[in-house]
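What follows is a single structure, and I will ask about it in a moment.
Note that this complex is displayed minus one protein chain, with the remaining chains in position.
Right, chain A next:
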Amino acid sequence: MATNGTLTSTDYIKHHLDPLQVGEGFWAINIDSLGISVVLGFFFIWLFARVAKKANAGVPGKLQCFVEMIFDFVHTTVKDSFRAKSKLIAPLALTIFVWVVLMNTMKLIPVDFLPVIAGTLGLLFAGDKVKGYVGSDATWVERAMDHPWSYIKAAPTTDLNTTVALALGVFILIIYYSVKHKGLGGFIKELTLNPFNHWLLIPFNLVLEVVALVAKPLSLSLRLFGNMYAGELIFILIAMIGIWQLPLHFPWAVFHILVILLQAFIFMMLSIVYLSMASEKH
């Protein structure tokens, strides 16, 4: 959408990057990313559970085929990379993959769609909350964008909280599997006596290993977030150039389909690999 009136380019970009938030400081909640991700998560569970319930070993339907294809893909990936036996890893990988794909896919919704719809709804049902940057003589779209509800963002993975939450879950599991397979002593030994097996070098080892350990969830979350956020920014910039956004938006969206799937796959794959490394005995 072209910017005009009182909304400058900077305002426009800021508007699209700021989350729809309630609360202050740390106790704020990003309603958009939390709400949309929960809806998508339930959609995933509902769809797959429904298919699983209806599924039979005979000739599968098209939806069942699709679900089984995803299932098989995740299953093979897990089987190839995760040596130890675990009932958790495969469902975890499936959840990560499908959920992240769904959340990333939200980015294909053009950046102004949801804000304008949400802003319009805000004008209709909570008209008194407008920020008042534009007067009542402005166009309907501008007035909608002026409403706080229009801060809604479609893709939860462009919110750092989402990706960090996912990575944090994986990180806790990494520690859990390390302790489970190596014992608490083994885990501590790995942190302190690697790579230099000498008691004098324990502090050095500790720093090295802790950095390596923490780097895993950090890289996991920042990679996904960075890719999605950067892509979103490009979408916003494209949306700012007026009518020419149409031929530009399309190739970027097509290219982004690749990124969406690739990033979800990388997130799942690395989670499996990290957990596999954690549960390996040296």
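Assume contacts are C-beta pairs under 8 Å (C-beta built on N, C-alpha and C of every residue); 3 or more make two chains touch, one makes a residue touch a chain; residues count from 1.
Following the convention adopted for this analysis, contacts and distances are computed from a predicted model.
The protein name that UniProt records for the chain not on display, among "Dipeptide transport system permease protein DppB", "Heme exporter protein C", "ATP synthase subunit b" or "Multisubunit sodium/proton antiporter MrpA subunit", is "ATP synthase subunit b".
Listed residues A:T77, A:N104, A:T162 or A:Q245: the one in touch with the omitted chain is A:T162. Across the interface with the omitted chain, chain A contributes residues 17, 21, 23, 25-30, 33-34, 37-38, 41, 44-45, 48-49, 51-53, 55-58, 60, 67-68, 71-72, 75, 87-88, 90-92, 94-95, 99, 156, 159-162, 164-166, 168-169.
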